[in-house]
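One protein chain is absent from this view; the other protein chains keep their places.
Right, chain A next:
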Amino acid sequence: MNALTIKALGFAALLIIATIWVVMSMDIDLTDRVNAIAMGGAIAIAVITSSVVVKYVNQMKTDTATGELVDENWDGIGERTNELPSGWAYAFLGTFFWSMWYGLIGYPVDQYSQIGEYNEEVIAHKATYEKKYENASPEVLTGMGKSLYFVQCAPCHGNTGDGLSGKAHDLTTRMSKAQVLDVIKNGSNQLGYPMGMMPAGMASGQDAEDIATYIAGGLKGEAPASYAACTSCHGADSKGNSGMSPNLVGYDETLLTHTLQNGKKGIIGGMPSFKTMITPIQEKALTAYIQSIAQ
């Protein structure tokens, strides 16, 4: 062991101690596997760097050139006819074979496409997603619905679902009086329910007022006599005749599905169709969440 080796080992030890000191002073948790691996890596780098430097510096002291000098020289700088170091040669051959494999078998130039990879990813995701949430519990659905709501719905209906003081439909209640009056006056045929179009002017004057107050109030108490005009289509319990027409009491899955699929335009403004953006399971999730925020 010569003086240089001792110096190098000392330097490596110094590096390691410095690293450990920095790690300790930064309060890094070394029981965490990633931190421990990083720490081991830092020590390895210090040791390898020092020993490689020692090896080549020692070699330079005694080494002499071998091999024939070639004829050409450039400004007095010549070249010897040595073989390529075997490590380089194997690495070069390896790269060559690997690139052949990559271009012809692994990711053939004419067969790979970004869109194709995307399609595969989406199909795979859909399959696992649909299986995972096939029989999801109401809590899971509500949680999923909540995050979906914040991405797709909150920009218009607001973070609390209140419709940003009249700028969009208020999801915390079923309908406001003005909305009911508007639908009674103009009819509605936008949601694609099997019952079809609701004609305009089913009621008018005081009758319409009574109906609107009753529905906006959450259908509590005695129904006004004129409300009979509504129950013939919306059902005796006003819940939409098992999916034949819109539910007037609350948000059920049928109502959400029809609205998301078709969009809607009413007295407040327009809602676009979310046909391509929301899957059936997500519709179920949104229903669960919206039911949870509705009073």
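As a convention for this text, a residue touches a chain if its C-beta (ideal position, glycine included) is under 8 Å from a C-beta of that chain, and two chains touch if they have at least 3 such contacts; residues count from 1.
Just so we're on the same page, contacts and distances are computed from a predicted model.
S.K.: Can you work out the missing subunit's protein name as recorded in UniProt? Choose among "Carbon-monoxide dehydrogenase small subunit", "Cytochrome c oxidase subunit CcoO (EC)", "Acetolactate synthase" or "Branched-chain amino acid ABC transporter permease".
M.R.: "Cytochrome c oxidase subunit CcoO (EC)"
S.K.: Which one touches the absent chain: A:Leu164, A:Leu219, A:Cys233 or A:Val249?
M.R.: Answer from the full complex: A:Leu164 touches the omitted chain.
S.K.: If you put the missing chain back, which residues of chain A would it touch?
M.R.: Counting only chain A, the missing chain is touched by 114-115, 117-118, 121-122, 125, 151-152, 155-156, 159, 164, 167-168, 268-272, 274, 276-277.
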